[in-house]
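Dropping the structure in here first, questions after.
With one protein chain withheld, the remaining protein chains of the complex are depicted in position.
Each chain gets a letter, A, B and C, in the order it is written, and its residues are counted from 1.
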Amino acid sequence: MKIKVGIIGGSGYTGIELLRIIHQHPLAEVTSITSRALQGKKISDVFPNMHGLSELVYSLPDDKALFECDIVFFATPHGVAMDNAESFLEKGVKVVDLGADFRINDADLWSDWYKMEHSQPSLLEEAVYGQPEIRRDAIKNARLVANPGCYPTAVLLALKPLLESGLIDISNIIADCKSGASGAGRIANQATLLCEITESFKPYAVGGHRHFPEIKQELELIAGKPIGLTFVPHLLPMIRGIEATIYVDLVDSSVNVRPYFENAYKNEEFVKILPEGTYPETRSVKSSNYCQISIQYIEHSNKLVIMSVIDNLVKGAAGQAIQNMNLMFGLAEKEGLTQIGLLP
Amino acid sequence: MKIKVGIIGGSGYTGIELLRIIHQHPLAEVTSITSRALQGKKISDVFPNMHGLSELVYSLPDDKALFECDIVFFATPHGVAMDNAESFLEKGVKVVDLGADFRINDADLWSDWYKMEHSQPSLLEEAVYGQPEIRRDAIKNARLVANPGCYPTAVLLALKPLLESGLIDISNIIADCKSGASGAGRIANQATLLCEITESFKPYAVGGHRHFPEIKQELELIAGKPIGLTFVPHLLPMIRGIEATIYVDLVDSSVNVRPYFENAYKNEEFVKILPEGTYPETRSVKSSNYCQISIQYIEHSNKLVIMSVIDNLVKGAAGQAIQNMNLMFGLAEKEGLTQIGLLP
Amino acid sequence: MKIKVGIIGGSGYTGIELLRIIHQHPLAEVTSITSRALQGKKISDVFPNMHGLSELVYSLPDDKALFECDIVFFATPHGVAMDNAESFLEKGVKVVDLGADFRINDADLWSDWYKMEHSQPSLLEEAVYGQPEIRRDAIKNARLVANPGCYPTAVLLALKPLLESGLIDISNIIADCKSGASGAGRIANQATLLCEITESFKPYAVGGHRHFPEIKQELELIAGKPIGLTFVPHLLPMIRGIEATIYVDLVDSSVNVRPYFENAYKNEEFVKILPEGTYPETRSVKSSNYCQISIQYIEHSNKLVIMSVIDNLVKGAAGQAIQNMNLMFGLAEKEGLTQIGLLP
Partner (left out) sequence: MKIKVGIIGGSGYTGIELLRIIHQHPLAEVTSITSRALQGKKISDVFPNMHGLSELVYSLPDDKALFECDIVFFATPHGVAMDNAESFLEKGVKVVDLGADFRINDADLWSDWYKMEHSQPSLLEEAVYGQPEIRRDAIKNARLVANPGCYPTAVLLALKPLLESGLIDISNIIADCKSGASGAGRIANQATLLCEITESFKPYAVGGHRHFPEIKQELELIAGKPIGLTFVPHLLPMIRGIEATIYVDLVDSSVNVRPYFENAYKNEEFVKILPEGTYPETRSVKSSNYCQISIQYIEHSNKLVIMSVIDNLVKGAAGQAIQNMNLMFGLAEKEGLTQIGLLP
């Protein structure tokens, strides 16, 4: 018996990515997918990579079939999941929100960044931030999981071993991050037209990006105290991939940090530490759920540079959501997620 | 017991694609991979998408382990497979050549186009041209399969239903084809640097391309008589994908050709006919073994336009090779080949 | 005294291209630019390549300053220029429409393709189709010029020498054309997001594209009789550039057509015939007003293949409009248009 999955808001890139991955998952199947705008359309008419492979049709968001699912994924703009999660939870349907509604523990802070009241502060308390490499056990027992943002995933995995071991000056962390355009979604938007962003590169939201409080919260939970973080996102002229180049100061410059990384991730399927002197490329993880990390110590400036790459739509969204689902249902964590990065 | 696969010449894009697909194939495994230049290197050092997923190391082309394989794939420049295939066949190792050595039935014609003598004309007679949708049964019984070229695959699948049914004027077929740059391989080459081909588009080899005699031969075998073909390839500023736009004249303009296409491919897993009025995009089949085909009749000029797309590295190379392997070993034809196109 | 230029509808790619080129034109200057949506904004805030180089501000379309211009360019959706051109002409302001309103001589045919009534059939009669290489003299004396479409420019320049000399079978012309995404404009549109079209290629509007009647009309005017044309456009994963690969049958296969091309364009600044055996790349003309053309005879199928490339925003739009302006004002035809293609 396969796990029955519902996808709420399946018209975007996270939606098709959930469809693609679950279609190849041996123990799960999508039984309902909703989209107000696409109601009545076959998914293969919207995403022709599915042509001939699925007869699934978009239904309206109030589709009764959703309540017969074992789990629903919200792939919706912020504000939707918080208003609707409770109705699923009370019927015993587990919920993973790929949006931002349950990522920030502090409802007021959430409101500051997302410019609306949080309608379900009590659910906030219950929700588990779904970074398996950080809180696997809590996820296993969760009814409601807040799937991490794409930038936070890349940054948290890069810094976790350092914060846990107290090796760096946590007051001065710089995360220079770059993302492919798929992070901006599939909504018609002049700013993400091919002609606006291909063959170009730019920083954006330098004054403040919504992933900042999320990264900061999680880093502080690991460190156990306040941290100082500068986070600047940039837009890459390509579809998929996030790279984070992170600059930190070592507390003790004589310490070799590599063993700490290797140790922290030695049992992790999806986090790989690259050999000394090699650096990650986003393409190595394209279409896959892997995160690859390199570390380089710069002696003359006593800086440690950590570089991590993920596919923002997989480990940074749909793949991690399915990894969370696997944990929530007691499956092997990597079930359905063993696709290798598409290179070239 | 998995099928033991050897890859000869595994340093290029066809090599990594064979590795990627077979790694996810439930009934086959790569046990030997050779490359003169990369001997001794781990495949994950050459193709970092494999990092942490395989300990396979490149060996020299004379690796004894190759002869313990059930099948070897030649992913080599032309001339290599013809000189070496016999040594495998006589030991009972099946052979699929992803190069061009056994594609042209006429050794003299082959020599004209490939500028060298054919060293094994007798093997030419035995070799089966490995287009499963055209000669599935012969492939099942073959020891030696000539895996089709990328352009030929796209063109043959687009024209087969028309030639079989005698619906078109075969004296005047025009195939305007476009390919991503991965078709040019991974060799260092000024002409395929990113700076030379991104943000640009061009025809090439207009006076004559080596896939021309291959396409012509196969079309004539289907039609049973000589055809007239004009074939112009173009280079696309992207990695993967071939699109063929083919122009033919209908013999009887009152005939609806669509049913002929649907009929021809109704039992084919990997060939999909798109709905009337929709046209294929190469991205729909990116990373997958599918071919998608559209047909459009232009009434005012009585032209039938057939458009087909494949991923040149999958259905146009490694995927089709594995499809052939599945047939040669009596496996389900689609085993290990059900990856869905990566969109976006 | 510089020519005073007004740009009506200057918010799109044609608008910025007019600005860019005229800014470097020694004998013209933009004195008014309008956009309903951008009214009050500095052009450098909309197009930051102009930062620090111009203080021009968008005004509303009823800007009085437009009537003090010597010429106005309409860079508007179809329907706008036809309603407003007369008001400028009667005040002695010349008009070039970069849209489609005056390109089709037959008002009914125009209505069929553009799905609205033509409001100014009398102006249609006066308007001159502004392909300088075809009707330079008429343009010199025109008050109202219909600037050609991008595909028509590439196709007409490729076929003119053949039609004029009666060398080909005009009943069977096939134009397989490919365009960069800037041809689709700057409007927010899901279909032209980077994530929808980069790393992909597709035919579109195969059943009928609005440039078809325009190409047919002009070809028939040159040939003096009806022609048969099949025209299939495709979308390239890049910003700028059109390539047309055109297939025709020679009437007399013994004729060498090359001298006809060289003769036809020997005095043309902006049309270059490439050497035998070389083929055009769109990048060679990127950012420039040049058209490069190659010809290749395919003996075995008696096809002549003509390939032409232009930058769709320059020779296919803004550059050709300025070329027309130069002619209309008696300037040297190439004034302000001598930028060389940006390579790489």
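Everything below uses one rule, namely that a contact is a pair of C-beta atoms (placed from the backbone, for glycine too) under 8 Å apart; a residue touches a chain by one contact, two chains touch by 3 or more.
Note that the coordinates shown come from a computational prediction; the quantities given were computed from them, not determined experimentally.
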{"item": "Per the touch definition above, residue among C:I3, C:V285 or C:L304 touching the missing chain", "value": "C:V285"}
{"item": "Residue of C:S11, C:S182 or C:T230 in touch with the missing chain, whole complex considered", "value": "C:S182"}
{"item": "Touching the absent chain when the full complex is considered, from B:K42, B:R186 or B:R210", "value": "B:R186"}
{"item": "Absent-chain contact - pick from B:L124, B:I197 or B:I293", "value": "B:I197"}
{"item": "Per the touch definition above, residue among A:G183, A:P280, A:G316 or A:G336 touching the missing chain", "value": "A:P280"}
{"item": "Hidden partner interface residues of chain C, rising order", "value": "13, 16, 20, 23-24, 45, 47-53, 182, 186, 198-199, 239-240, 272, 274-275, 278, 280-281, 283-288, 290, 292, 338-344"}
{"item": "Touch residues of chain A, complete complex, unshown partner", "value": "172, 174, 176, 178, 195-196, 198-204, 206-207, 228-230, 232, 234, 236-241, 243, 245, 247, 277, 279-283, 286, 294, 296, 298, 300-301, 303, 305, 307, 309, 344"}
{"item": "Touching residues on chain B - with respect to the absent chain", "value": "13, 181-182, 186-190, 192-199, 237-239"}
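What we mean here is this: only the chains that are shown with their structure count from here on.
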{"item": "Numbering shared by both copies at the chain C-chain B contact, with half separating same from different", "value": "same"}
{"item": "Most contacted chain pair (by C-beta pair count)", "value": "B-C"}
{"item": "Length of the line joining the C-alpha centres of chain A and chain B, rounded to whole Å", "value": "36"}
{"item": "Inter-centroid spacing, chain C versus chain A (mean Cα positions, whole Å)", "value": "45"}
{"item": "Rounded Å distance, chain B centre to chain C centre (Cα mean)", "value": "39"}
{"item": "Per-residue overlap in chain C, given as positions that touch at least 2 other chains", "value": "195-196, 198-199, 237-239"}
